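Rest of the complex left out; these chains stay put.
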Amino acid sequence: MLTFKESCIGVMKLSKPPVNSLNLEYLTEFNIAIEKLENDKSCRGVIITSALPKIFSAGLDILEMYQPNTDRLRQFWTQVQQLWINLYGSQVATVAAINGHAPAGGCLVSLSCDYRIMAPNYTIGLNETQLGIVAPFWFSDTITNTIGFRKAERALQLGYMFTTDEAKACGLIDKIVPPDQIMAVAHEEMKKMFAVPDFARQITKNQCRKQFIDKLHAKRDADTDNFVNFITKDSIQKAMGKYLESLKKRKSG
Amino acid sequence: MLTFKESCIGVMKLSKPPVNSLNLEYLTEFNIAIEKLENDKSCRGVIITSALPKIFSAGLDILEMYQPNTDRLRQFWTQVQQLWINLYGSQVATVAAINGHAPAGGCLVSLSCDYRIMAPNYTIGLNETQLGIVAPFWFSDTITNTIGFRKAERALQLGYMFTTDEAKACGLIDKIVPPDQIMAVAHEEMKKMFAVPDFARQITKNQCRKQFIDKLHAKRDADTDNFVNFITKDSIQKAMGKYLESLKKRKSG
């Protein structure tokens, strides 16, 4: 994670080659970095972007879920939950500068921010069902809050990946920005949010989102059990094995 | 009900002349047919359409509600609830091929499916208030989930019937399809849903819709009491009598 501050704005550049996939260690690093900025009183906003070309984040690392050690799998999921709690409930203003593809967890990170700008000709979406897994209820709540129940339900069922244009049309992202201007525009959008007193913006954000974060807090252990039980099923492991095999072939092919 | 299977897709053609109105017997038949397909392990999807020209379904049979026997009225409503529970909570993929007008209960059947295609130049809507009756909370939840709170509230209050074009514009239906292509397109749409592993699609659908179905389960008896008390009011019966009289005149006129 490349983290630096420009006056009151923290910039987090995801930098885990090749595709910014989120494994336990990287999630832990992500959470520590966001919590540090959150607790830095001089920090009013955070921009999340990618340091790698063409990919914002490939999402959760599937290798964490394949033939897992159960203890590590629980820790992994706890960090995924924590990342969402940290981002969706963040007191600082957040902008996702989506400068590459953003499937699954990469999409979730984007949707958890306050504003989303995206470079053209990429794709974004919660495509979990395409991999034979299921986005949990708080992923579902987050996309429903962004694009409404009907479009969210449909996108979740199909595991649909939206093009940048489609994402803009349905409100999944807020603005399309050429890649060379994406950081400049992220700063401009941040300024719009800074025009409002921080505490008023924070209380308002909290009032809108708190019920959803509370729901995960209330069901957190059950959600982890549910994830672990699901992922460790023989049928899911077999499907994942085939998927990983097909990835290997694609790479070597 | 004309029910047949084409490989893994069940097709249900509503065929109760003259207008596919849903009385106790037809609702019971509808529920048995859908439950049979649901329990058929080779069945992955169901298309619901009409075998009659120009009408998808006129909705609930008003004769069930006029001068009713209370026991039968309770059974009738129980079957209406069950139809919605079966369709909105269906594990198989469902497509409504709306090849005619779809007022009231006909609209509800459509909205309970996963995808809606509709032939041009028809109308669809929950027009209950136009008849002096009221769509129950689960009808209201279903349309709110489809087109959002504001448009749903307005449509419900006015008992608004949308043209095919208006329905498409506000998201009440998903696609406009010429009548001679409607079954072919229904099959194409089904294939898109089949591209996702069934269990992942089912868990996702369940996660989105379960809370609404649970709400009806929790209030089912009260909802039936409420319906029976409302319908058997003198004022409602008188208004319904006048409405039926006006229908007779229209037919003989």
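First chain written, first letter: the chains are A and B, and each begins at residue 1.
Simple rule for what comes next: a contact is a pair of C-beta atoms (placed from the backbone, for glycine too) under 8 Å apart; a residue touches a chain by one contact, two chains touch by 3 or more.
Here the structure is a predicted model, which means the values were calculated and not measured.
Asks: Please state: how many copies of the shared sequence does the complete assembly contain, given 2 in place?
Replies: Spelled out: 2 chains shown, and the full complex contains 3 copies.
Please note the rule applied: only the chains that are shown with their structure count from here on.
Asks: Between chain A and chain B, how many degrees of rotation does a Cα superposition need? Round to steps of 5.
Replies: With C-alpha atoms aligned, the rotation comes to 120 degrees.
Asks: Counting only Cα atoms for the centres, state how far chain A is from chain B in Å.
Replies: 37
Asks: Flag every residue of chain A that touches chain B in the complex, lowest number first.
Replies: For this pair, the touching residues of chain A are 128-130, 132-137, 140, 144, 148-154, 156-159, 239.
Asks: Under the stated contact criterion, what part of chain B meets chain A in this complex?
Replies: Counting only chain B, the residues touching chain A are 114-115, 144-148, 171, 192-193, 195-197, 199-201, 203-205, 207-209.
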